[in-house]
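Of the protein chains in this complex, all but one are displayed in their positions.
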Amino acid sequence: MVTVDAPPIQPRAGRPRTRRPSQGSRTFNAVNAVILTAVVVLTLYPFVNILARSFSEEHYIRSGQVNLLPKGFNLTTYRTVLSDSTFWTNYGNTVLYTVVGTLISLVLTTCYAYVLSKKHLRGRTLLVGIAVFTLFFNGGIIPNYVLVSGLGLRNSLWAIVLPNAVSVFNLLVMKAFFESLPAELEEAAAVDGMGTYGILLRVVLPLSKAIIATMVLFYAVAYWNSWFSAFLYMDNTSLFPVTVYLRNLIAGATGGTNEGMASDTQLQIAANIKAVTVVLTVLPILLVYPFIQRYFVTGILLGAVKE
Amino acid sequence: MSAPDTVQLPPGTRTAAPPGRAPGRIRPRRRTVRQVLRRDWQLYSLAVLPLLFFAVFRYLPMAGNVIAFRRYHPGGSIFGDRWVGLHYVRLFLEDSTFWHVFTNTLVLGGLTLLFTFPLPIVLALLLNEVRTRWLRRFVQSISYLPHFLSIVVVAGIIVESLSTDGVVNQALRAVGHSPIPFIQRPEWFRPMYVSSEVWQTVGWGTILYLAALTTIDGNLYEAARIDGAGRWRQTWHVTLPGIRPTMMTLLILNIGTFMAIGFEKVLLLYNPLTYPTADVISTYVYRVGVVTGSFSYAAAIGLFESLVGLVLVVSANLVSRRAVGTSLW
Partner (left out) sequence: MYNLSRRQVLSGAGAGAAALALAACGDGGGDDNSTKGPDLSANREGAMDKYAAGDQFKATQPLSFSIMMLSNAAYPYKADWLFFQELTKRTNVTLQATVVPGSDYNQKRSVMVSGGNAPMIIPKTYRPDEEQYIASGAILPVSDYTSLMPNFTDQVKKWKLEGDIDTMRQDDGKFYLLPGLHEDVWKDYSLAIRTDILQKLNLTIPKTWDDLLTVLRAMKAAYPDQYPFSDRWSVPPQPAGANALLSILGEAYGTWAGFSWNHTTWDPKAGKFVYTGAMDEYKKMLQYVNTMVSEKLLDPESFTQTDDNARQKFASGKSFVISCNAQTLANECRPDIAKIPGATVVKIPVPIGPIGSAKTGTRLESGLMISSKAKDSKNLVAMMQFVDWLFYSDAGKMFAKWGVQGTTYTGSIDDGSFKLASDVKFAGLNPTGTKNIQVEYGFFNGVFVYGGSTKLLNSQFPAEEKQFQDAMTARKTLPVPPPHPLDADEREQATLWEAGLKDTVAQQTVKFSLGQRPFGEWDSYVSELKAKNMQQEVDTVNKSYERYKKNHG
């Protein structure tokens, strides 16, 4: 029988804050602040620059005059891209592929990682080996293409979400997490008559919010940024995700494949399409991440489990 | 009676023992297959779909690797049309350029691993020390932005900042040094590549560690503090062991894959002058194999790389298991 004391809920896990920082502590804080500030500056500067460029006028970009603030503020490229219905169709595709793909990947990875974390299981080493082997050996583009084609998956959503459903990397990290959960909890639940499925759903998963949130983030970002599978297996513009659309736009605007003289709009686009692309693909993730971040602060109730 | 959703047990109690192995557990007797199945059928059932995935989408296409030993013509049978044995293997083994790029790959991969592995941990620990929650979240969110930049954009940023009129040389000129053409000097390629890798991955890498850090029970810190441990001792004895499983798993995986240097980034940063240090296996294979359609040659080299990776991961895992008890299997 499991009883749990009810100690006061601590707002977050991690190091509790001491009341009076010591001298060494203060020096450390200062150094830490400097380092972190440097990190912020180094990583933020290129983005501010890119953001500025996405709003700047072509000539200033070309002569290298754009730094932190836009010069010759205009929305030409944004307007051109955002007013193209194909862009929105493709954006919808991206969202669809990301949601479905993340869901499938999450389910498969969680199940398999859980199985792999059971050290007592016969054949576990083989199961792990099956996964790890695929980290190093793969068939290459053409056999994969022939397979997907042969399965009739081309030009469908499944060509995107199935071939890369499980990332062995994520799998093994999740397995490590599951292994670090104490066995007593599950054993106790088993003694109480819960089956494997029940334990997984009602005991393990609620404790694993942090790692699940991480996996959601990893998979979602991977699907969000992916373009290669779609490019390979789709033959129809209306099925492409927005990454292919933008990649093609960049190539068309900046490569030498235009015939004849470009209009002013085209020149403007050529100057900052890459910057606009970055903004349009990164923005959604920046907006979503804070919602996921709170799941990293799982440790809510802390206390002893009496057996 | 049901397990409360909010129970959080301290995995930290396992600092002494290797994680996953509960103390005091009796080894089960050998069971027959039927008994095993009856006991664990639910577990095996969970593995069915993933195994199907591996079988169909990973192992089936692997058969295509046979073209490393067969003459393959693009457009013909994907299994090649004629057995040639070790012809291609011998070709690249005797190719002095191949060994040169192999060495480059080793060095570049090793340096990258050396710097990109510990730094996310350090950053995660530093972030963990920040008191104000919103500040910590802000810094973390900013720090992973570079991860989202496409390789083309990153390469563009690097080349621009390192040009003779770029920011770096402007700074050099300001202190009286003459400008250095970084892009054209082979000795600068490795620092340039590794720095850009660090810049791009350090923020993203902290996510996993920060998630791991949340699973460490606050009581442990309290206990350590009561025992008189300062911040540094707390970090050493509570924090690091708490994230050790994650750390070791990632280390083993990274060692196994450190040779897989993506070709796109190197392709955008190198030029004939820096070939001596910059040319790696993937770019070499791209020039020789892919562009000209010599897929069999590319496949042979690919198999060789895979073999090396597999050996590395097995060795790393062995060492890890002996040393700290964490193992991938």
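As written, the chain order gives the labels A and B, with residue 1 at the start of each chain.
One rule holds for everything that comes next: contacts are C-beta pairs under 8 Å (C-beta built on N, C-alpha and C of every residue); 3 or more make two chains touch, one makes a residue touch a chain.
Not measured: the values here are computed from a predicted model.
Enquirer: Which one, A:Val146, A:Leu205, A:Ala222 or A:Ile292, makes contact with the chain that was left out?
Expert: Result: among the candidates, A:Val146 touches the missing chain.
Enquirer: Quickly run down the residues of chain B that touch the omitted chain.
Expert: So the residues of chain B touching the unseen chain are 73-78, 81, 91, 95, 97, 156, 159-160, 163-165, 181, 183-184, 267-268, 270-273, 275, 279, 284, 286-288, 291-295, 297.
Enquirer: Which residue numbers on chain A touch the omitted chain?
Expert: Residue positions of chain A that touch the missing chain: 58-59, 62-64, 86, 141-142, 145-146, 149, 231-232, 235-237, 240, 244, 247-253, 255-262, 266-267, 270.
Note that only the chains that are shown with their structure count from here on.
Enquirer: What whole-Å value do you get for the distance between chain A and chain B if each is reduced to the mean of its CA atoms?
Expert: One centre to the other, that is 16 Å.
Enquirer: Any idea which chain A residues touch chain B in the complex?
Expert: 1-2, 4, 10, 12-18, 22, 24-25, 28-29, 32, 35-36, 39-40, 42-44, 46-47, 50, 108-109, 111-112, 114-115, 117-122, 124-125, 127-140, 142-144, 146-147, 151, 162-166, 169, 172-173, 175-177, 179-185, 188-189, 192, 195-197, 200, 202-203, 206-207, 210-211, 213-214, 217, 221, 225, 250, 274, 277-278, 281-282, 285-286, 289-290, 293, 296-303, 305
Enquirer: In their complex, what parts of chain B are in touch with chain A?
Expert: The contact residues of chain B facing chain A are 1-11, 13-14, 19-22, 25, 28, 31, 33, 36, 40, 42-44, 46-47, 49-51, 53-54, 56-65, 78, 123, 126-131, 133, 137, 139-146, 148-150, 152-153, 156-157, 199, 202-203, 207-208, 210-219, 221-222, 225, 230-231, 234, 239, 245-246, 248-250, 253, 256-257, 295, 299, 302-303, 306-307, 309-310, 313, 326, 328-329.
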